[in-house]
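Encoded as structure tokens, here's the structure I'll be asking about.
Every protein chain except one is present and positioned as in the full complex.
Chains here go by letter, A, B and C, matching the order in which they are written, and residues are numbered from 1 within each.
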Amino acid sequence: MRKWLVNSLIMIICLVLAACGGTNSSTTSTKNAKEKSSVKNSQGVTDDEILIGGWVPQSGPAAQWGILAEVYQSYFNKVNADGGVNGRKLKYIAIDDEYQPSKTVAAAKKLVEQEKVFAILGTTGTAHNKAVKPYLTQKGIPVVAVASGDSAFVKPAVKNYFALQTNYDIEARIFSTYANKELKAKSVGIFYQNDDYGIVYRDAAVEELNKLGIKVAAQESYNPTDVDFSAQALSMKKASPDVVFLFASPKPAASFLKEFDKIGGSAERMLTYTSADSTMIDLAGADVMEGVLSTTWVKSLKDKDNPLIKEYVDQISKDIPKQDPNSVFMRSAWAYAQVLVEGLKRSGDNLTWENFIKQMETLKDWDGSLAYNVTYTSDYRYGQTSVKISQFKGGELVDISDVIKYEP
Amino acid sequence: MAGQIIIGGLAAGSLYALAALGLILIFKTSDIVNFAQGEMAMLITFISFTFLTVTKLPYFVSFLLSLVIAFIFGMAVERIFMRPVQKAPILNQIILTFGLYMVFRGVAGIIWGYTPVGFPEALPNKHFNYVGITITINQIFIFVVTTILMLGFYLFFKHTKIGLAMRASSQNIATAKLMGIGVSSVFTRTWGISAILGGIAGILIAPVTFLDPNMMGEVGIKAFAAAILGGFTSLPGAIVGGLLIGVFEGLIAGYVSSELKSVFVFALIILVLYVKPTGILGEKITKKV
Amino acid sequence: MLLELKKVTVSFGGLTAVNNLDLQVDEGMIFAIIGPNGAGKTTILNCISRFYTPCSGQISFKGENLLTKKTHKVLASGISRSFQNVELFSKMTVLDNLLVGLHPSLKSSLLSNAFKTKKNKQEEEAAKEIAFEILELFDLKHHANEEVRNLPFGIQKMIDIGRAIISKPKLLLLDEPVAGMNIEETKKNAELITRLRDEFGITILMIEHDMSLVMNISDRIAVMDFGKKIAEGTVTEVQNNPKVIEAYLGEVQEDVGT
Partner (left out) sequence: MKIKRLQILFISILLLGYPLLVGFSSYFIYVAGLFIIYAIMAMSLNLLTGFGGQISIGHAAFLAIGAYTTAILTLKLGLPFWLNLPLSGVITAIVGFLIGLPAVRLSGHFLAIATLAFGLAIPEIMLKWEGLTGGFAGLFIEKPSLFSSDTSFYYFTTVIALIITWLILNLLKGNFGRAFVAIRESEIAAEAMGVNVSLYKTLMFSISAFFTGIAGSLYAYFVGFISPHDFNMNISLIVLAMIVLGGLASITGSILGAFILTIIPQVADRFPGFTITITGAALILTILFLPNGLISLFNYKWKRKKTENKQLSLEG
């Protein structure tokens, strides 16, 4: 009898310990938050610190995006080294959600209710972001730069949501327009990832191409984990479109392009911006990538004299020396963090969610980040729809057009 | 079109077959399905990559060096982890290899990160066209390597003393011991050799799938499918199974749906297992009462 | 006649294990099959308990064709068995092992099991009572809640037999019931087997190498060699059969000697 009592007690202690850590912090910080909000600021802000959080998959199938968290931290390091935001240092909490929506929900609740962050920055995964959108909307916490170009976060505009990267739907339309005007395409083939990301692209492209009277010659899809793309490349070659749109993540896009090149497929190729960076040269080879078109919404590193570029390259090579700073993920992440910090700066000492959102809406064609012309209003939350057309030339991605602004 | 699909399928299939060889070798001798085989291959590929890029060794030197490390690594895994569960229930062995799978993948992520990188091909990139069918020299190379390895081990099992010993230990550990075979050293060496096979597979597969900790995910699963289809104890079965799956998958992707190709493969496996639970070339298992 | 085998032949991939065997076991008998290893004795038991299907021949039990029955239906028709290497459920308790032997007679449904209805409880109680009767008979009551694997082999052998008779079969197949037992235990088991026949009316068909046991308690003995029956009769008949003495008994004595 005594034995099991002891055993059960041990079990209880285990359970309670796990719970208690939270109980204490939750009750105390609730008090703190209340005091503060009655005084002035929203949660996550103290006299010398602003707490920012987000989830990023750092293990599991999408772990390659884990690099985003490191870039945010790197940017905050730079801001903190320069004295912080109005004297407050930035503290960043990244949570690994393993790319599992149920864990994303836990992460969001943890960040909002336990960690009490002021804002949520650059969170990944369309499905994952969608899963927590009702909760975060209800809480009203600012969500800056959702790392997904899905329209769900901008259409209709939600008070606390600020998108930044080019909307997928819009990029597909830019591709279609470009194929029509510049490439004089009669037919287009689409290679897309069979998931929320690829399908959004495909639907928009098909709609726009039909509008422009361009034939959709082939629609070839694949599953994100696939490794063999010979069948798709073959069907694409058989359909012989003038232009191929690739709405795919880097690995499949590289494999497909290699395969397409090998079997002698020839067409203008346009690759979505989410994959278009130096990684592609490494994966597919410069020969294969030669001439592939894309769009970029973040500034190219070519312009070395630009102080924005210089501070980026310097800081990244210091904090994340192993990675090539040219990566589109990393430049995007830097831009996300820049926009957030600009909003904080403009909020001054009035760090409430209400004021932050108001101040974010004062951004108008703001060009102080790696992104072009960042703009927010109460019903325009795309952040930007300004891109440059770029092209892979001689093993590099170079911009070949001026900024094109697309009106959604 | 069909011709090219079949060639593409055969090329993918020989990757699966190559990855399956190590699995079968371990199963044949020690009756363990190593779910960590793919991740071991991935680790060795990363090691080879480190030799290539950090120490700037030539391709074949780093290839060979990493295979030496593979051998030691495989033996170490057997000695440290698998030996204690040699007599444990199958479930324990399966779970243990799954644990290894998780640890290897996690560790690789911590050390090398998750950003995919390109890996050089074994031979210069060249391809041939013949009646509208394209094939690369590396595809042929992979197929040839797989076949040679398979034949080599097949003959090794059939005709050499160690091979016989390895086979005997798979049949019956107690009897093999009585016959004076050092069962445990046979097991250890088997794991070493399987790790080498995994390493070869990984290094040859990496240019196709690109190198990251998840690189063997899909190929690994298809390798299991190939092994199962071939019977899991038969080395030629691995090739038959691998090629069959590659071609089947290609045809499904080409004519039915590229998104459902894996589903069809899994359905095929379940069907084959249902009709012939020991696979196409598997040995019959008789129930003893 | 309780059990009848007619021209039964069993072969595995070209190897004939049992060749054209005729066998008749009458009710109330203790019938022993003896013969050297590999003579096909266990194969016969496996055919009767329907693990194997003979290539040809007939097996009937109480006049019914046994070969149309599935393995798990054999027990319900009144044939039970023990195993050479005690196929006990080693991580289950002694009590649970015996209760599995009652499986076909427990009729309560999955749902009444899951919701523990009154009917289910009563049935379980009744089953436990029967199990304890058997334990009493075998003098194993104090082991009831122990896991079988922790018990000595001799006791495991007894439990194996207990599990086989708990369903009150008409015919009990015993595969080497005293193998691995010492003289004391063998004696005890011999008594037990006789009691099973005398008190419970169970007909027994057994395979055994221990000649003293066989000669002591059998009513009838069949001798097998290389899948064929070479002799059959009462103890004295068999003992005096020159064929048996030459082909079999001599060899066994040698075996025992070594």
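The rule is simple: contacts are C-beta pairs under 8 Å (C-beta built on N, C-alpha and C of every residue); 3 or more make two chains touch, one makes a residue touch a chain.
Fair warning: this is a prediction, and the values are worked out from it, not measured in the lab.
Engineer: What shown chains does the left-out chain touch?
Structural biologist: Touched by the chain not displayed, across the whole complex: A, B, C.
Engineer: Among B:8, B:109 or B:237, choose the residue that contacts the chain missing from this document, as touch is defined above.
Structural biologist: Counting the whole complex, the residue in contact with the absent chain is B:109.
Engineer: Taking the entire complex into account, which one of C:7, C:91 or C:243 touches the absent chain?
Structural biologist: Selected residue, touching the omitted chain: C:91.
Engineer: Among C:99, C:135 or C:213, which residue is in contact with the omitted chain in the full complex?
Structural biologist: Of the candidates C:99, C:135 or C:213, C:99 is in touch with the missing chain.
Engineer: Out of B:16, B:46, B:101 or B:157, which residue would touch the omitted chain in the full complex?
Structural biologist: Considering the complete complex, B:101 is the one touching the chain left out.
Engineer: Quickly run down the residues of subunit B that touch the omitted chain.
Structural biologist: Touching the missing chain: residues 27, 33, 81, 84-85, 88, 90-92, 94-96, 98-107, 109-110, 221, 224-225, 228, 232, 257, 259-260, 262-263, 265-267, 269-270, 273-274, 277-278, 287, 289.
Engineer: List every residue of subunit C that touches the chain not included in the displayed model.
Structural biologist: These residues touch the chain not displayed: 49, 51, 70-76, 80-81, 83, 87-92, 96, 99-101, 103-104, 106, 108, 110, 113-116, 120, 123-124, 142, 146, 150, 163, 167.
Engineer: In terms of residues, what is the contact footprint of the unshown chain on subunit A?
Structural biologist: Residues touching the hidden chain, for subunit A, are 3-4, 7-8, 10-12, 14-16, 18-20, 22-23, 26-27, 30, 58-61, 63, 66, 69, 93-103, 105-107, 109-110, 112-114, 125-128, 130-131, 134, 194-197, 199, 223.
Methods note: only the chains that are shown with their structure count from here on.
Engineer: Could you tell me which two chains share the largest number of C-beta contact pairs?
Structural biologist: A-B
Engineer: What chain lies closest to the overall centre, CA atoms only?
Structural biologist: B
Engineer: How big is the gap, in whole Å, between where the Cα atoms of subunit B centre and where those of subunit C centre?
Structural biologist: 47
Engineer: Distance from the CA centroid of subunit A to that of subunit B, rounded to the nearest Å?
Structural biologist: 36
Engineer: Averaging only over C-alpha atoms, locate the centres of subunit A and subunit C and give their separation in whole Å.
Structural biologist: About 72 Å separates the centre of subunit A from that of subunit C.
Engineer: Which positions in subunit C are in touch with at least two other chains?
Structural biologist: Not one residue of subunit C touches more than one other chain, so the list is empty.
Engineer: Using the touch rule from the top of the page, what residues of subunit A touch 2 or more other chains?
Structural biologist: none
Engineer: Within their complex, state which residues of subunit A touch subunit B.
Structural biologist: Against subunit B, subunit A makes touches at 58-59, 61, 63-64, 66-67, 194, 220-223, 225-228, 230-232, 234-235, 238, 250-251, 254-255, 259, 262-264, 279, 282-285, 322-323, 327.
Engineer: For subunit B, which residues count as touching subunit A in their complex?
Structural biologist: 1, 4-5, 7-9, 11-12, 15, 106, 109, 113-118, 125, 127, 129, 134, 136, 208-210, 212-214, 217-219, 246, 249-250, 253-254, 258-259, 261-262
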